[in-house]
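A single protein chain has been removed from this complex, and every other one stays in its place.
Chain lettering (A and B) follows the sequence in which the chains are written, and residue indices restart at 1 in each chain.
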């Protein structure tokens, strides 16, 4: 419940404190979104232009094979990335929560990839996955001649190498979120259930995991937005190749806006991306902000 | 603790400055040039250093703004942000149509006074002026001409298998088959869109000669883009695909050159910048490696030209800019730079004395092609069509080369893609 305040200045002060941040966000986020929306209806090419052309750019966009590839890839990448990160993150958090000796060492090991920039990650994985110098080569040197792992060179499999590298980078962070959630659960509840004779499996399935709901939601939101924004990693790992097989909407938008001088088409793809993001985030925000009554 | 104290004080100072009205814009002094480029590797940077020292001798400071990656794609993004912010660099390394596009936006400076006094109109080939001039005004200073339809071959492999320099498509296929049969990788290639397109340039030229090339890539005629000859060109690409090793995707071009240098592969189809790699490895032209035109394209040259586009800057920085342009066009610099870079000078009056056998050959063929009207801008390198069209063609060429669809579909797609990009 809001506080009641007598003093008028005191009454305005909180809003004054909040307003600079809010104004910044209003201009630099929503203002720019409106600007991008406007550009998507113009014939902008190299620099913004303000001549309206209607929905031309959207028709162009959806006529491009390239864009459907990008959307298809986002579906594959997004689903696998979110599911695998969540499963690994939850699994590791539960295992790490079993009074493990050496947790202090293992935790930072799981967590550190999040500290690296995608440029570093991409370069390291590109090397590791390259059949000529990476894993395949090493296995051959070690005498396993028939070993084959050349997904990064394979048009149909390359998108999965991006999943591997992205999961590597983020799953530890998801683990930390779940671990924090697990540590926040009241032990008494668990003890009581255990005394009632619930098996470990039931205990987790019926009690612990449902109590992790906030952690699941936070993880989902963080992962979903990373998936939609995924850009640097693709550039560093495959640069969209082989061919255009690993193009994602973010790389598509960048290349149309900045390297292909088709800013109008780039802006329309950005608008589609924003709509996708909004359709994920707004229901989440709505449910979160509604049920919380302090 | 000390570190912490340091950090704390840095940040306090920072906060103070921020509070103090965000003082200080970019500080390019009057007698400095700021140059945006993507030449960050040893050889290229060494070549630029020649320019830098030359300018410093004239009292002009060099402020270096390198942004590497992707053949300048990143640098072009940076440039857009800089120009939008009203903070354009003095000069920017640039290719082909990009220069014209920026001139169209009215962002470039007028170099006519200097050009007239140094007689640029006489010494720069017309094909280059097409990009360096806009509506009669000189807007950029060309540094070099690269020709892109070269074949680089390992001489030892050619001698061992008794292969003569192929001069037609059929001879090329026969030679490659022989190399492959002997257990070598026939074609060293890196699967990046621009490299695929570099080969495609040469293949199209070999199929339909200058007529097809011009109709398809310069005039963007749908009949040429989707015609039977274009399908034949895609078929030839598929044939070449059969001579590439399995691991080609994503490989950098210089690593492909290394395969030829080390004797693992027979040939590479690449522009003359590849020569730098051969020379750096201590190989000699005609003794250790061969350079010849892509079979079926003899007499024609496809080129790209690195230029420094000059942006409109305030009067205070104008003087330094003119000095920079003048230094770039000086014959001594053109020679020194291009010997290192592997390309040939953008001026036709530079002596070829310092160049090696391949360089001399390149200069002679360039002059001849220029005279006979067989000098064409390379599509793959943005000298035939604007960036949007170039990238649309990339999409189709690279998708086909990676087996996404067959030659007939590719020819159809080419029409659609080019149309959508215009």
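Going forward, contacts are C-beta pairs under 8 Å (C-beta built on N, C-alpha and C of every residue); 3 or more make two chains touch, one makes a residue touch a chain.
The definition used in the following text is that contacts and distances are computed from a predicted model.
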**Message:** There's a gap in the complex where one chain should be. From "Molybdopterin-dependent oxidoreductase", "Carbohydrate ABC transporter permease", "C-type cytochrome" or "Serine/threonine-protein kinase RsbW", what does UniProt name that chain?
**Reply:** "Carbohydrate ABC transporter permease"
**Asked** Just one of B:65, B:161, B:238 or B:368 touches the chain that is missing; which is it?
**Response** B:65
**Item:** Among B:252, B:316, B:354 or B:371, the residue in touch with the chain that has been omitted
**Value:** B:252
**Fill in**
Contact with the hidden chain, among A:96, A:152 or A:245, goes to A:96
**Hidden partner chain, touching residue among A:14, A:72 or A:210** = A:14
**Contact footprint on chain A, counting only the chain that is left out** = 1-3, 5, 10, 13-15, 17-18, 20-22, 24-33, 35-36, 47-48, 88, 91-92, 95-100, 103-104, 106-121, 123-125, 127-128, 133-134, 137-138, 141, 168, 172, 176-177, 179-185, 187, 190-191, 194, 200, 203, 214-215, 217-218, 225, 228-229, 231-232, 250, 253-254, 257-258, 263, 267, 270, 273-274, 277-278, 281-282, 285-286, 288-289, 292, 294
**Fill in**
Logged for chain B, residues touching the omitted partner chain are 7, 10-11, 14-15, 17-18, 22, 24-27, 34, 37-45, 48-49, 52, 62-71, 74, 77-78, 80-82, 84-87, 252, 254-255, 273, 276-277, 280
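Simple rule for what comes next: only the chains that are shown with their structure count from here on.
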**Message:** Need the CA-centroid distance for the pair chain A / chain B, whole Å please.
**Reply:** 36
**Asked** Can you list the residues on chain A that touch chain B in the complex?
**Response** 45-47, 60, 63-66, 126, 130-132, 150, 152-153, 155, 238-239, 241-245, 254-255, 258-262
**Request:** Under the touch definition given earlier, write down the residues of chain B that touch chain A in their complex.
**Result:** 70, 73, 76-77, 80, 83-84, 101-102, 104-105, 191-193, 246-250, 386-388, 391-392, 395, 398-399, 401-404, 413, 416, 420-421
